[in-house]
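What follows is a set of notes on a single structure, which appears directly below.
Excluded from the complex is one protein chain; the other protein chains are retained at their positions.
Then we have chain A:
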Amino acid sequence: MTIMETRKHGSAADGLVGGRLSRFEGDLKVTGAATYALEYPVDGLAHAVLVQSTIAAGTVVAVDASQALAVPGVLMVLTPEDDLGLMTASDWYGNRPENQPFLPLPREVTYNGQSIAAVVGESREQAIEAAKLVRVIYEEKPGIADIDDAKAGKGKLMDNLSVAWGDAEAAFAAAPVRVEAEYRTPREYHVAMEPHGLTAKWDGDQLTVWEPSQWTHGMQRNYAEWFGLPIENVRMISPFIGGGFGSKGVALPYGAVAAAAARKLGRPVKLAVTRPQNFTSYGGRAATRQTIALGATEDGVLQAIIHRGANETSTYTDYPEQTGAATPILYKVENFSSQSRVVPVNTVTPGALRGPGKNPSAFGIECAMEELAYKLGMDPLELRLKNYADHDYQSGKPWSTRQLREALTQGAEAFGWSRRSHEPRSMRDGRQLVGWGIGCGTFPVLRAPSAAMIRILANGRVEVVSGAIDMGQGTYTILAQTASEALGVPVDQIDVVLGDSRLPGSAIAGGSMLAGSITGAVHKTAAAARDELIGLALNDPNSPLRDTGANTLTVSNGRIASELGQGPALSLPELMAALGRTEIEVVRNTLPEDAQSLTDQNAAWSSMARVQGPTMGDYSMHSWCAHFAEVRVDEDFGTVRVSRIVSAFDCGRLYNPKMVESQWRGGIIMGIGQALFEEGLVDGRNGRTINNNVGDYLVPTNSDIPHIQVISVGVPDHQASALGGKGVGEVGIVGVAPAIANAVFHATGKRVRDLPLTLDKLL
């Protein structure tokens, strides 16, 4: 068992891949010097404030802006009357509808909280005051508030998500032991600490956007297409992002409003989306419903899994939150059936939130497995091991690596699972009922081509340059480590420059695909830079290493020398001076040889077209985890506290365990929030999000969180990535909520299948 003990940094290994180097950009963050999107000083700034709809559905008949325009300092009010001249942009995969106007302030209202007007003023205070004075006259239509609204219906079947093998219905009917239940998750929100917003500035037909971005090249393309500009005319700048969790991967309507206002006014515009407006300016995780039926033999061998899922979507886009995503791959089963539906309601289109699909999916299957264990009278750990999937039964392919058995057994050992008493309500501590539960999680390995640049400067410093971003995952840190190892240069001699669409393109920081993709590109580029350096040192007429007779040279600890010690050992500045070079610049990418044209490259960096899924090769590739949760439930009040968590992960090789452990814990903590607190509440009369602030939409505070022990059981997976890692960021949350729900059942004997696990459901 490899328990990750916290270790002081300073070891010689810290600068290499796998070392526990402290956060590379950490000094900037602890001193307040890291500059986030809305913090760039721009001369002549005007401030825009959004006005959002107050009805669920209908038409804006008229907007009376006269009072708003009379407020001193107000420069402009944009309404649905204004033709902003924008065209709809491509979707994530690069598909674009032809000649379809884009209306970021539409006349047709499809949800409460939709932006329908914007006020621009000299100061933010003036714009806020004026925004309250904008009068909107609607023609209201009946709306569908949410998935539980009687008018919502059963929704549409998503045929592309139907999965089946064997004969699940027959096997279920024939199974001697059966469980079947419905599991429900509510709307959940990202609540990144940095609210969304941007500053947009035009210089002629050049647009600069400072906006938090999980994908600078993707959002660059988005703005370019809206405004009909060549892609290179747009620059997205985003070196620091105050959390994203899936919410900052695409440009959103408010961005178009700010950029259009800036163009109309002829001066830069800053638009800060308020915290309440963040709840409807983009979608959180959709509310989900799923029925799971499990059939098993009397000794606990799974015979059939039947899954029927549904999630809310908007009335204008079908967004599937795939509640059947984890169901087929966690266990060995010969008969399987899954179908998913989307239910249109009057909401903003839901979006990807940490562990999309897999997260609510695991809530279903992992609760159902424990329900089966109790029905069988079997230890839930034993049931999971008994039905261990030796390969991927969905694709039929072997796993690249799957250390889920190790995660279960080593997690159980660290947790002390063998001391568990099986019966519900059989463990207590005074008035506190104590319960233990397990939840497994998974997330697929996604990969995308990426590019990087290495610049070796005359002063010996090495720049690693990429348009990739760091929103806290540790991109700066692991790229410094990757370049240090591949080049043979100490990490303190390296600078990392990220977060700008003018830099080489990169995978999105989403779907846990960035680290594996961009370290591969940087490793390749750094190795090429090292080769170029060695080539110059061996062949350049001015190189002191030219006549040493060495066939090759090594670069180690920032010095270049022959392996046998012939000739001098030169530092990089010494070699660069001898060569008379001010810099050596090397750019490489991981696109195939036949896809290196500029068109191919632009498409690769700004769309998902070349993303590789988990089963596109010979193997089925995924990250895995097992969470062990202990809860204490107050017998009188029904309050639930999580008192202990042990989680074991297989994420392959860890590029920097210190950063990885932080991400794992972060995912687990978000999972605790999901289990106990988080729930978007909708007013059934008008579709309004009632708790649109962080005092009412509760996210975990420090005092809600116990010490969390995380364990790595992974092994390097070189099918999954160049350096052997699998995804880290998403998987941490997957399986946490069911582990806690299962622990609450063990503590209380009450099975709550409807998140969050609030006290009213336990009394």
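We take it that contacts are C-beta pairs under 8 Å (C-beta built on N, C-alpha and C of every residue); 3 or more make two chains touch, one makes a residue touch a chain; residues count from 1.
We adopt the following convention: contacts and distances are computed from a predicted model.
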item	value
UniProt protein name of the chain not shown, from "Ubiquinol-cytochrome c reductase iron-sulfur subunit", "(2Fe-2S)-binding protein", "NADH-quinone oxidoreductase subunit K" or "Putative ABC transport system permease protein"	"(2Fe-2S)-binding protein"
Which of A:345, A:550, A:654 or A:708 contacts the chain that the document leaves out	A:708
Option touching the unshown chain, where A:17, A:116, A:192 or A:452 are the choices	A:192
Contact residue for the chain not shown (choose from A:107, A:156 or A:275)	A:275
Of A:241, A:342 or A:526, the one touching the omitted chain in the full complex	A:241
Touch with the omitted chain, as defined above, among A:666, A:680 or A:714	A:666
Absent chain, residues of chain A that touch it	6, 8-9, 22-23, 25-36, 38-39, 41, 72-73, 123-126, 129, 190-195, 240-245, 272, 274-275, 471-474, 658-659, 661-663, 665-670, 693-695, 699-705, 707-708
